[in-house]
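For this depiction, one protein chain was excluded, whereas all remaining protein chains were kept in their positions.
Then we have chain A:
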Amino acid sequence: MGCSASLPDRSSGLLAGPNSENGGASDAKNLRVKLVLLGDSGVGKSCIVLRFVRGQFDPTSKVTVGASFLSQTIALQDSTTVKFEIWDTAGQERYAALAPLYYRGAAVAVIVYDITSPDSFNKAQYWVKELQKQGSPDIVLALVGNKADLHEKREVPVQDGIEYAEKNGMFFIETSAKTADNINQLFEEIAKRLPRPAPSSTQQNP
């Protein structure tokens, strides 16, 4: 998979954001966002995030790199910044019942499957249903088909992902953490879809 060996990628159109680590109250210009990652184990959830965080790497920015919690700030074209606080969850079936502890209060849920594994696509649909029932009502949902570089092993057609996402009103993208394809686009798109707090009011993550 090679996700741990990926090199910093600076060719993206995004700017590395000024990371303000001042405790992190959000305002209209600087959002702080809790993002939870869901999906079967082995679909590459953490690879996507590592790619994102390392790809954005700027020596002047403070990036929190843990094995399962990462945070990264990006700057958007409209001069606002979004700080993603990324909560990884264990994808093994035996931990499924614990997921609500993690997605409680999340502004974004990224649900990942592996395009070479129909099982993982089924599991992704299970998470979508659960979040629609249990997640906060204004949660932004993104469906991600990862390992898009493995064309010859593909078992979930792109069309299936697109259709399912459309039906459920969510954003869909196929990515490759290995080649970094669409990784930045994923987070950029999410940032655009976030509900913005009204100017001058402050929003805090619950």
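Simple rule for what comes next: a contact is a pair of C-beta atoms (placed from the backbone, for glycine too) under 8 Å apart; a residue touches a chain by one contact, two chains touch by 3 or more; residues count from 1.
Convention: contacts and distances are computed from a predicted model.
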| item | value |
| --- | --- |
| Chain not present in the shown complex, as UniProt names it (candidates "Eukaryotic translation elongation factor 1 epsilon-1", "Inositol-1-monophosphatase", "Methionine--tRNA ligase, cytoplasmic" or "VPS9 domain-containing protein") | "VPS9 domain-containing protein" |
| Full-complex contact with the absent chain, from A:L31, A:V49, A:V140 or A:A165 | A:V49 |
| Contacts of chain A with the absent chain, listed as residue ranges | 1, 3-4, 22-24, 37, 41-42, 45-47, 49-50, 64, 66-69, 71, 85, 87-92, 94-95, 97-98, 101-102, 204-205 |
